[in-house]
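The structure is given below, and queries will be raised subsequently.
Removed from the display is one protein chain of the complex; every other protein chain stays in position.
Chain nomenclature is as follows: A and B, assigned in order of appearance, with residue numbering initiated at 1 for each chain independently.
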Amino acid sequence: MTEVVVHELAKSFRVRDAGGRSAVAQLVRPRYAVKEAVRGVSFTIGRGEMVAYLGPNGAGKSTTIKCLAGILAPTSGTVRVGGLTPVRQRKELARRVGVVFGHKTSLWWDVPVLDTYQLLRRVYDLPRARFEARLELLRDTLGLAEFERTPARQLSLGQRMRADLGAALLHGPSVLFLDEPTVGLDVLAKESLRTFIRRTNETEGLTVLLTTHDMRDVEELCQRILVIDHGRLVFDGTPAEITRRWVPWTEITLEVARPVPPMAGDGIEEVAREPGRCTVRFTRSRYSLPEVMAVLANHYPVLDCRVNEPTIEAVVRRMYESSATLPASRRPQP
Amino acid sequence: MRPLRGLSLYGHYLLLGFRSQAEYRVDLALMIFGVTVLNAVDVALLAVILTRFPALGGWSFWEVAFLYCLYLAALGLENTFLLHLVDIDELIRDGTLDHMLLRPRPVLLQMLAKDISPRDLAQVGLGLGGAWYSLHRLGLALGVAHWALLLAYLVAGAAVLGGIVLAICSVGFWTVRSRVFLAGTGELQEVVQHYPAHVFGQWFVGLVTLVLPFAAINYYPAAALLGKPTVVSGPLLALLPFLAAAGCLTAGGLVWRLGLRSYLSTGT
Partner (left out) sequence: MTSAVGHGGRVLLAFAWQGARTSTAYTTAYWMELLNAAVRVFAVVTVWAVLYRSYPQQFPVTGGQTKTYAAVTQLTAVMLTWWSGAHHRIARQVRDGTLYVDLLRPVSYPFQLLCWELGESAARLGLVVLPAGIPLFVLLGLGPPGSAAGGLLSAASTVLSFVLLYECNFLVGLVVFRTLSLKGVQHAYHALITLLSGLWIPLWLYPGPLAAISQVLPFRSIFYTPAAVYVGYLDGPAAVRACAVQLGWAVVLWLGLEAGWAGTRRALSAQGG
């Protein structure tokens, strides 16, 4: 069952482009440039999937989310969410999806959170019994009780984000779009938010698409990663696949008894050295770990060793760094 | 059924807006004082003019005062309910509009329901009181039917203003800053509020009747109620404010729709 279908989605903006001309020239004959924020992105998301949508700043993540949420109409291409066409079926869609923008709250700023929820109950026509049950659930899982009578403007960022999530889920949507939900939160707040999202996904079969710059979010929540860069999708696959593709090696740090000449072999090489310590890198497709250990023990006087599995953070950093050199046409098939 | 639910939702939105204000405890009394002083000064200026120039274009002092007060009351009524229209550009800039688009309700309803401004009811009171006193000084006693008509004109006038303001503010969807457009009509409104339109000539009457029908707010209603001659007469004169109201609301709604559609496709 697919919940989200995006086909050849493109979105461009017209922006003022002074291009070094004087202010007066721009007044008399304003010049514009077309900014292609998203260019031909396709993917599908099945019901109950949790997908991370990654990419460097300005890659087009928020723009895609807005197109999915019905805030922006695509320039070309098609988008379907829960079988509905966003923008054209805005109101029906609104009842089926929840959206949280991490940098802008949807709560009424000056009134208690509960008052906002009470209003939302009417906005979404929720029967009172259903609303109460839902609220009870959210109270449990989000710990709302602690601050539900506090005006939103007095909440800490972590509390505010929890309240925002609650507001987005109050009407029981089947799809949740999260645009940087953990931005600015401390470790514990992030943890509790992730636990909540994971649990909701498990109990309600909620479909989640989230953008983030924190790779821990990805590791702990998502089975699948989409990476967008300069408006194009450059990767679609599992965390294991992204690692295999972008960091095909593993590093081992060795404590050595005495310095020996660096090793430079076929598929194994030393990449860093400090007094008493060497870091060696090997290609996983060539060697298994026991094989490598044997080879290394042969060359180095090993006292101790530590295997550094590549983190997603490191993988993504490598991706972003090399993004300038990525061929534009390289769009993987799902 | 549906409109009724819309109305109840509007009520709940307003309640929340009211509570927000209470949180800040904006000094309502000070605000009403300020608005009253501002209008008192306006009346004083008008009095200076009218003592120097006792009749303008065949309208006597108290007839002009009546004209002024009708406009004041309609403006107050419009401001009371449509205050937040001028915030369109603000809402676009700070992203609130995006959140409104995420709710399964008309955006215009959400926007208007943000808040009403009870202090502007003070202006309505001021205007109606002034109108009553002017009629008293003119020695005219209106019957119940005429007062009902006057109130209907008031609502029509507020609708004319509301439609025009909606149309102009919706330009904010394209230009990010829409207040300047509204400011541009300010002077025109001042003139229509203070002077019988025909003293500036036929071209001006045409402008404020056909292009931006501010004259339908006070000039035509006052002429109809006081029995002053204008370019139109008879039933057309009596009906003109209502026609203008219908026209302005239609135009305002149209520009709003176009603007929202443009926003959805450009996201300015």
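To be clear about the criterion, a residue touches a chain if its C-beta (ideal position, glycine included) is under 8 Å from a C-beta of that chain, and two chains touch if they have at least 3 such contacts.
Note that this is a predicted model, so its numbers are computed, not measured.
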| item | value |
| --- | --- |
| Given B:11, B:34 or B:229, the one touching the chain that is not displayed | B:34 |
| Hidden partner chain, touching residue among B:183, B:210 or B:236 | B:183 |
| Listed residues B:133, B:147, B:200 or B:242, member touching the removed chain | B:200 |
| Positions on chain B contacted by the hidden chain, ascending | 26-27, 30-31, 33-35, 37-38, 40-42, 44-45, 48-49, 51-53, 56-57, 174-177, 180-181, 183-184, 186-188, 190-191, 194-195, 199-200, 204 |
| Chain A residues touching the omitted chain (full complex) | 16, 23-24, 26-27, 30 |
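Please note the rule applied: only the chains that are shown with their structure count from here on.
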| item | value |
| --- | --- |
| Centroid distance [mean C-alpha coordinates] between chain B and chain A, Å | 48 |
| Interfacial residue positions of chain B with respect to chain A in the complex | 5, 8-9, 12-13, 16, 19-21, 23-24, 94-95, 98-99, 101-105, 264-267 |
| Interface residues, chain A side, partner chain B - complex | 13-14, 63, 66, 69-73, 75, 87, 90-92, 94-95, 97, 99, 101, 104, 106, 108-111, 115-116, 118-119, 122-125, 151 |
